[in-house]
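Submitted below is the structure of interest, expressed as C-alpha coordinates.
All protein chains but one are shown in place.
Up next, chain A:
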Amino acid sequence: MRRFLPNLLRLATLAVLVVFLFRPELFEPLLKPLVQANAPAIYNQGSLLSLTLSHLATVFAATLAATIVAVGLAILVTRPIGAEFLPLSRSLVNIGQTFPPVAVLALAVPAVGFGEKPTLIALFLYGLLPIFENAMTGLSTLPPAIVEAARGTGMTGWQRLTKVELPLALPVVLAGIRLSVTISLATATIGSTVAAKTLGEVIIAGLQSNNLAFVLQGGLVVAVLAVLIYDAFSALERVLARRAGRG
(Lines give C-alpha, C1' and ligand atoms only; values in the text may rest on other atoms or scores of the structure.)
Protein backbone atom coordinates (compact mmCIF):
# COMPACT_ATOMS: atom_id res chain seq x y z
CA MET A 1 0.00 0.00 0.00
CA ARG A 2 2.88 2.34 0.87
CA ARG A 3 4.39 1.76 -2.58
CA PHE A 4 1.08 1.54 -4.38
CA LEU A 5 -0.29 5.05 -3.84
CA PRO A 6 2.73 7.05 -5.10
CA ASN A 7 2.98 4.78 -8.14
CA LEU A 8 -0.70 5.28 -8.90
CA LEU A 9 -0.17 9.05 -8.64
CA ARG A 10 2.78 8.88 -11.03
CA LEU A 11 0.82 6.81 -13.51
CA ALA A 12 -2.10 9.23 -13.37
CA THR A 13 0.25 12.20 -13.88
CA LEU A 14 1.82 10.50 -16.88
CA ALA A 15 -1.61 9.81 -18.35
CA VAL A 16 -2.68 13.43 -17.93
CA LEU A 17 0.58 14.60 -19.53
CA VAL A 18 0.15 12.31 -22.55
CA VAL A 19 -3.46 13.36 -23.06
CA PHE A 20 -2.46 17.02 -22.77
CA LEU A 21 0.30 16.65 -25.38
CA PHE A 22 -1.90 14.82 -27.90
CA ARG A 23 -5.21 16.63 -27.32
CA PRO A 24 -4.41 19.97 -25.65
CA GLU A 25 -7.76 21.42 -26.71
CA LEU A 26 -9.48 19.20 -24.12
CA PHE A 27 -7.86 21.33 -21.40
CA GLU A 28 -9.00 24.64 -22.84
CA PRO A 29 -11.85 25.18 -20.32
CA LEU A 30 -9.38 24.76 -17.48
CA LEU A 31 -6.91 27.34 -18.80
CA LYS A 32 -9.43 29.78 -20.21
CA PRO A 33 -9.89 31.73 -16.93
CA LEU A 34 -6.17 32.56 -16.94
CA VAL A 35 -6.13 34.57 -20.17
CA GLN A 36 -7.63 37.86 -21.26
CA ALA A 37 -10.64 37.77 -23.56
CA ASN A 38 -9.92 36.67 -27.15
CA ALA A 39 -6.40 35.49 -26.30
CA PRO A 40 -5.72 31.78 -27.06
CA ALA A 41 -5.58 29.53 -23.97
CA ILE A 42 -3.64 26.75 -25.69
CA TYR A 43 -0.27 27.36 -27.35
CA ASN A 44 -0.99 27.94 -31.02
CA GLN A 45 2.37 28.73 -32.61
CA GLY A 46 3.49 25.12 -32.93
CA SER A 47 2.78 21.61 -31.76
CA LEU A 48 3.29 21.06 -28.03
CA LEU A 49 4.07 17.43 -28.72
CA SER A 50 6.88 18.13 -31.17
CA LEU A 51 8.33 20.81 -28.87
CA THR A 52 8.31 18.33 -25.98
CA LEU A 53 9.99 15.66 -28.10
CA SER A 54 12.69 18.03 -29.31
CA HIS A 55 13.17 19.28 -25.73
CA LEU A 56 13.71 15.69 -24.59
CA ALA A 57 15.97 14.95 -27.55
CA THR A 58 18.18 17.96 -26.76
CA VAL A 59 18.46 16.96 -23.08
CA PHE A 60 19.10 13.33 -24.01
CA ALA A 61 21.87 14.19 -26.50
CA ALA A 62 23.59 16.60 -24.11
CA THR A 63 23.38 14.17 -21.16
CA LEU A 64 24.61 11.26 -23.25
CA ALA A 65 27.66 13.25 -24.33
CA ALA A 66 28.26 14.48 -20.78
CA THR A 67 27.96 10.90 -19.45
CA ILE A 68 30.47 9.52 -21.95
CA VAL A 69 33.01 12.26 -21.23
CA ALA A 70 32.50 12.39 -17.44
CA VAL A 71 32.50 8.61 -16.91
CA GLY A 72 35.47 8.31 -19.26
CA LEU A 73 37.40 10.88 -17.24
CA ALA A 74 36.40 9.24 -13.96
CA ILE A 75 37.64 5.87 -15.23
CA LEU A 76 40.90 7.43 -16.38
CA VAL A 77 41.67 9.19 -13.11
CA THR A 78 40.83 6.14 -10.98
CA ARG A 79 43.41 4.02 -12.86
CA PRO A 80 46.97 4.20 -11.47
CA ILE A 81 48.14 5.51 -14.84
CA GLY A 82 45.73 8.46 -14.84
CA ALA A 83 45.82 9.42 -11.16
CA GLU A 84 47.87 12.54 -11.85
CA PHE A 85 45.10 13.88 -14.09
CA LEU A 86 42.67 14.01 -11.19
CA PRO A 87 43.24 17.67 -10.17
CA LEU A 88 43.14 18.78 -13.83
CA SER A 89 39.92 16.88 -14.57
CA ARG A 90 38.32 18.23 -11.38
CA SER A 91 39.08 21.84 -12.35
CA LEU A 92 37.80 21.29 -15.89
CA VAL A 93 34.40 19.96 -14.86
CA ASN A 94 34.19 22.53 -12.08
CA ILE A 95 34.66 25.33 -14.60
CA GLY A 96 31.84 23.78 -16.65
CA GLN A 97 29.60 24.01 -13.62
CA THR A 98 30.67 27.53 -12.61
CA PHE A 99 29.85 29.09 -15.96
CA PRO A 100 26.14 30.02 -15.97
CA PRO A 101 24.37 28.39 -18.93
CA VAL A 102 23.15 31.82 -20.05
CA ALA A 103 26.74 33.00 -20.33
CA VAL A 104 27.65 29.87 -22.28
CA LEU A 105 24.76 30.54 -24.66
CA ALA A 106 25.90 34.12 -25.15
CA LEU A 107 29.47 33.02 -25.87
CA ALA A 108 28.47 30.07 -28.04
CA VAL A 109 26.12 31.87 -30.41
CA PRO A 110 28.84 33.92 -32.17
CA ALA A 111 30.91 30.75 -32.51
CA VAL A 112 28.34 28.21 -33.68
CA GLY A 113 25.28 30.31 -34.61
CA PHE A 114 21.69 30.20 -33.43
CA GLY A 115 19.68 27.00 -32.97
CA GLU A 116 20.25 23.75 -31.03
CA LYS A 117 24.04 23.82 -30.91
CA PRO A 118 24.61 26.53 -28.26
CA THR A 119 22.02 24.84 -26.02
CA LEU A 120 23.69 21.47 -26.43
CA ILE A 121 27.04 22.97 -25.48
CA ALA A 122 25.61 24.72 -22.42
CA LEU A 123 23.77 21.63 -21.20
CA PHE A 124 26.77 19.40 -21.85
CA LEU A 125 29.12 21.60 -19.81
CA TYR A 126 26.61 22.07 -17.04
CA GLY A 127 25.88 18.34 -16.78
CA LEU A 128 29.50 17.13 -16.48
CA LEU A 129 30.12 17.81 -12.78
CA PRO A 130 27.42 15.70 -11.08
CA ILE A 131 28.18 12.72 -13.31
CA PHE A 132 31.95 13.01 -12.89
CA GLU A 133 31.83 13.37 -9.12
CA ASN A 134 29.43 10.46 -8.70
CA ALA A 135 31.37 8.20 -11.07
CA MET A 136 34.55 9.07 -9.13
CA THR A 137 32.87 8.21 -5.84
CA GLY A 138 31.38 5.02 -7.22
CA LEU A 139 34.66 3.78 -8.66
CA SER A 140 36.87 4.74 -5.72
CA THR A 141 34.71 3.41 -2.86
CA LEU A 142 34.30 -0.18 -4.05
CA PRO A 143 34.69 -2.75 -1.24
CA PRO A 144 38.44 -3.58 -1.11
CA ALA A 145 37.81 -7.32 -0.65
CA ILE A 146 35.91 -7.46 -3.94
CA VAL A 147 38.52 -5.53 -5.91
CA GLU A 148 41.17 -7.78 -4.38
CA ALA A 149 39.17 -10.89 -5.30
CA ALA A 150 38.84 -9.66 -8.88
CA ARG A 151 42.64 -9.39 -9.13
CA GLY A 152 43.10 -12.71 -7.33
CA THR A 153 40.92 -14.60 -9.82
CA GLY A 154 43.20 -13.43 -12.63
CA MET A 155 41.11 -10.76 -14.32
CA THR A 156 43.02 -8.27 -16.46
CA GLY A 157 42.63 -4.55 -15.76
CA TRP A 158 40.00 -4.21 -18.50
CA GLN A 159 38.06 -7.24 -17.26
CA ARG A 160 38.08 -5.91 -13.70
CA LEU A 161 36.72 -2.58 -14.93
CA THR A 162 33.96 -3.94 -17.17
CA LYS A 163 32.94 -7.03 -15.20
CA VAL A 164 33.27 -5.85 -11.62
CA GLU A 165 34.01 -2.18 -11.05
CA LEU A 166 31.56 -0.53 -13.47
CA PRO A 167 28.62 -2.85 -12.68
CA LEU A 168 29.12 -2.24 -8.96
CA ALA A 169 29.51 1.53 -9.37
CA LEU A 170 26.51 1.74 -11.70
CA PRO A 171 23.87 2.76 -9.13
CA VAL A 172 26.05 5.67 -7.95
CA VAL A 173 26.85 6.70 -11.53
CA LEU A 174 23.13 6.62 -12.35
CA ALA A 175 22.42 8.93 -9.41
CA GLY A 176 24.80 11.45 -10.99
CA ILE A 177 23.11 11.12 -14.38
CA ARG A 178 19.74 11.59 -12.67
CA LEU A 179 20.87 14.91 -11.14
CA SER A 180 22.33 16.02 -14.44
CA VAL A 181 19.18 15.16 -16.42
CA THR A 182 16.92 16.97 -13.98
CA ILE A 183 19.03 20.12 -14.10
CA SER A 184 19.23 19.94 -17.90
CA LEU A 185 15.46 19.51 -18.33
CA ALA A 186 14.92 22.82 -16.58
CA THR A 187 17.92 24.61 -18.08
CA ALA A 188 17.02 23.61 -21.64
CA THR A 189 14.09 26.06 -21.58
CA ILE A 190 16.47 29.03 -21.79
CA GLY A 191 17.82 27.53 -25.03
CA SER A 192 14.76 28.95 -26.72
CA THR A 193 16.22 32.44 -26.28
CA VAL A 194 18.69 31.45 -29.00
CA ALA A 195 16.11 29.66 -31.18
CA ALA A 196 16.47 26.10 -29.94
CA LYS A 197 13.25 24.10 -30.26
CA THR A 198 12.38 23.46 -26.62
CA LEU A 199 9.43 24.01 -24.30
CA GLY A 200 11.04 27.33 -23.43
CA GLU A 201 9.39 28.64 -26.58
CA VAL A 202 5.96 28.29 -24.97
CA ILE A 203 7.07 30.05 -21.79
CA ILE A 204 8.79 32.88 -23.69
CA ALA A 205 5.76 33.34 -25.95
CA GLY A 206 3.58 33.58 -22.85
CA LEU A 207 5.85 36.14 -21.20
CA GLN A 208 5.97 38.27 -24.35
CA SER A 209 2.20 38.35 -24.88
CA ASN A 210 1.32 38.47 -21.19
CA ASN A 211 -0.39 35.05 -21.53
CA LEU A 212 -0.33 33.26 -18.16
CA ALA A 213 -1.83 30.09 -19.66
CA PHE A 214 1.17 29.69 -22.03
CA VAL A 215 3.69 30.21 -19.21
CA LEU A 216 1.84 27.70 -17.04
CA GLN A 217 1.52 24.95 -19.65
CA GLY A 218 5.17 25.27 -20.72
CA GLY A 219 6.38 25.27 -17.13
CA LEU A 220 4.13 22.43 -16.00
CA VAL A 221 5.10 20.11 -18.83
CA VAL A 222 8.79 20.63 -18.00
CA ALA A 223 8.14 20.14 -14.28
CA VAL A 224 6.12 16.95 -14.78
CA LEU A 225 8.75 15.53 -17.14
CA ALA A 226 11.48 16.29 -14.59
CA VAL A 227 9.61 14.66 -11.72
CA LEU A 228 8.71 11.54 -13.70
CA ILE A 229 12.21 11.05 -15.13
CA TYR A 230 13.76 11.65 -11.68
CA ASP A 231 11.50 9.00 -10.17
CA ALA A 232 12.17 6.54 -12.97
CA PHE A 233 15.94 6.88 -12.41
CA SER A 234 15.51 6.48 -8.65
CA ALA A 235 13.54 3.28 -9.17
CA LEU A 236 16.18 1.91 -11.55
CA GLU A 237 18.94 2.74 -9.05
CA ARG A 238 17.08 0.90 -6.28
CA VAL A 239 16.72 -2.21 -8.40
CA LEU A 240 20.40 -2.17 -9.36
CA ALA A 241 21.55 -1.46 -5.81
CA ARG A 242 19.51 -4.36 -4.48
CA ARG A 243 20.98 -6.57 -7.18
CA ALA A 244 24.46 -5.45 -6.18
CA GLY A 245 23.72 -6.36 -2.57
CA ARG A 246 24.13 -2.78 -1.37
CA GLY A 247 20.44 -2.06 -0.94
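Things worth noting here:
Criterion: contacts are C-beta pairs under 8 Å (C-beta built on N, C-alpha and C of every residue); 3 or more make two chains touch, one makes a residue touch a chain; residues count from 1.
The rule is simple: contacts and distances are computed from a predicted model.
Its UniProt record calls the unshown chain "Osmoprotectant transport system ATP-binding protein", which is the correct pick from "Fe-S cluster assembly sulfur transfer protein SufU", "Osmoprotectant transport system ATP-binding protein", "Response regulator transcription factor" or "Transketolase". Shown as candidates are A:Met155, A:Ala195, A:Leu216 or A:Ala232; the residue that touches the absent chain is A:Met155. One chain is missing from the display, and on chain A it is touched by residues 145-146, 148-156, 159, 164, 167-168, 243-246.
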